[in-house]
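The complex appears here minus one protein chain, its other protein chains still in place.
The first chain written gets the first letter, and so on, giving A and B; residue counts start at 1 in each chain.
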Amino acid sequence: MTEIREVSFEEFKHLVSDRAIKGDTMLLNMGPQHPSTHGVLRLLLELDGEIVVNCIPDIGFLHTGIEKNMETKTYQKAEVMTDRLDYLNPIGNNLAYCLAVEKLCDLDVPPRAQVIRVLLAELTRMASHLIWLGTSALDLGAMSVFLYTMREREMLLDIFELCSGQRMMTTYVRPGGLWRDVPVEFVPAVEQFLKIIPAKINEYESLLHDNPLFIERTRGIGVIKADECIQWGVTGPILRAGGMAYDLRKARPYSGYEQFDFDIPTRQEGDVYARYEIRMAELRESSKIVRQALDKLPGGEIRSNNRKFIPPPRSEIGTSMEALIHHFKLWTEGFTPPVGSVYVATESPRGELGVFLESDGTPKPHRVHYHTPSFANLQIMPLLTRGHFIADVVGIIASIDIILGDADR
Amino acid sequence: MGIEQKAGDLGLVTTTLEQAVNWARTSSMWPMLFGLACCAIEMMAAQASSYDMSRFGMELMRASPRQSDLMIVAGRVSRKMAPVLRNLYDQMPSPKWVIAMGDCAACGGVFNNYAVVQGVDEIVPVDVYVAGCPPRPEGLIHGIVTLHEKVKKEQIKDWA
Partner (left out) sequence: MKIPFETLTKNLFDEFGATPQEFRGEVSYLIPAETLVALVTRLRDVYGFNMLIDITAVDYWPKIAPRFHMVYHFLDMSSNQIACIRVPIDGQASSLSSISGVYINATWYEREIWDMFGLRFDGNPDMRRILMPHDWEGYPLRKDYPLGYEEVEYSFNFSEIDLKKLHGKE
């Protein structure tokens, strides 16, 4: 396990062109540890001078066995592992899993919980796009944008910490609703964030939008149009930058998204610059949705009352016998959903995040499979990098916005 | 061994030399970029403007192991990544230190299964463990300050 194994050339001879075998082109390893690969991604580049002839991605360096590990834990305990898949969108992962469990067990979610779920999902989308903006600009040379976006992201992490006690891996969205109600300081904190964020987004744009260096490095690079995206199964901002207005929040709405009014930004060029513009527009759309969610926040309960699946509040345990029995059953054995399988898809900042959940009548899931956008989107890497320079490869990886925890699971 | 044997116990000279060298080492220890998973995001947050790590001498993170002193293993190490980690550790010139940041690097964390190395100290010797999932940036800075204190206690007979 701790020795390096020499990989023989025979194993991937079928993937590189004949020129590499003759020695005409060079095979370069853009290794797992690299400042610009956004995680542990290994790219085998076949180079003709500086131009990329072919690019073979090699993933699996962050494979954590989450799917198998979730099969050995009960449904409640397995949710903790879902945060760590796409670690920039932890609430989105929780939401996808909880929607699948709710569909499987036929649980209802109170309206207040649905609106707060939408609010937090959009705030997480903004946090993810802020980090994407910071690290992409950092890769292309603009370091100050990174420092500014991390400063705004700290405000968002403070909001998540207010609700759940944890900055990133919150596990706040639970099956049936939320873990607990938001505290009193939540609404003023979100208001404060919404007040300053439009000016900040304009500030980031002013640094990058008309910057000739940025435009030179991103216009016309890594072009993929909508019909090729559909063939390769690519969703999310890449598909929208290619020209198709497809967003799961509008196409197959979940958690009450149909009540909110927002646009789907699209561009036609399909290059790195178009994806940058789309994500900046999505930042603005998300702040619109958060504003609407804050205005229409209803009162009421925060979690469903179906005691066969949802634990009772601690205050009831001292006085009610049924509450004690339900608490005991849920904590020792867990709840048992009916036999069957569901597939639920949500829109993560990277594309379609879907959960395939199959139950066999026991308290532990029989099979949990995540359809993650980064795994699907990485397949187009050879297509996008053909004919470009090595320096463009960096920009292309940044624009696809992959998270290796998502791809490797 | 080394200087002490040749020069005998010089007392004041060696302790001042120790203090000077340790002060130089702790004041500009450059970490190597080894962010693997979620802890890497908190490491980036610790490097950014709100919790600034350059106050502690870590002005920049070098991507090349040949030019760095400290390896902060941030995130879960999978079985496929383990030989790469050892290779990078071997490429770092001494003196070198290792901080295991986060629960997954310290002990395997939430993931007790076939795919994750249960604690990065199976592969490299670790100096400081920082607990948390992910640890707050203040937690990482506390770990770094602890490492600085540990380095300040190093004596000439350890490295001469």
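The rule is short, and it goes like this: contacts are C-beta pairs under 8 Å (C-beta built on N, C-alpha and C of every residue); 3 or more make two chains touch, one makes a residue touch a chain.
Note that the coordinates shown come from a computational prediction; the quantities given were computed from them, not determined experimentally.
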Given B:M32, B:L70, B:A115 or B:V128, the correct residue touching the omitted chain is B:A115
Touch rule applied to chain B and the missing chain gives residues 79-80, 86, 89, 108, 112-115, 118, 120-126
Interface residues of chain A toward the undisplayed chain are 5, 7, 11-12, 14-15, 59-60, 63, 65, 67-69, 72, 103-104, 106, 230-233, 244, 246, 251-252, 340-343, 345, 352, 354, 356, 358, 366-367, 369, 371, 375-376, 378-379, 408-409
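Definition applied: only the chains that are shown with their structure count from here on.
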For the pair chain A and chain B, the C-alpha centroid-to-centroid distance in angstrom is 30
In their shared complex, chain A is touched by residues of chain B numbered 33-38, 40-42, 44-45, 48-50, 63, 75-76, 78-84, 86-88, 110-116, 123, 133-134, 136
Within the complex, chain B is touched by chain A residues 1-5, 31-35, 39-40, 60-66, 68-69, 80-81, 84, 87-88, 131, 135, 146-147, 150-151, 153-154, 157, 167-169, 404-405, 408
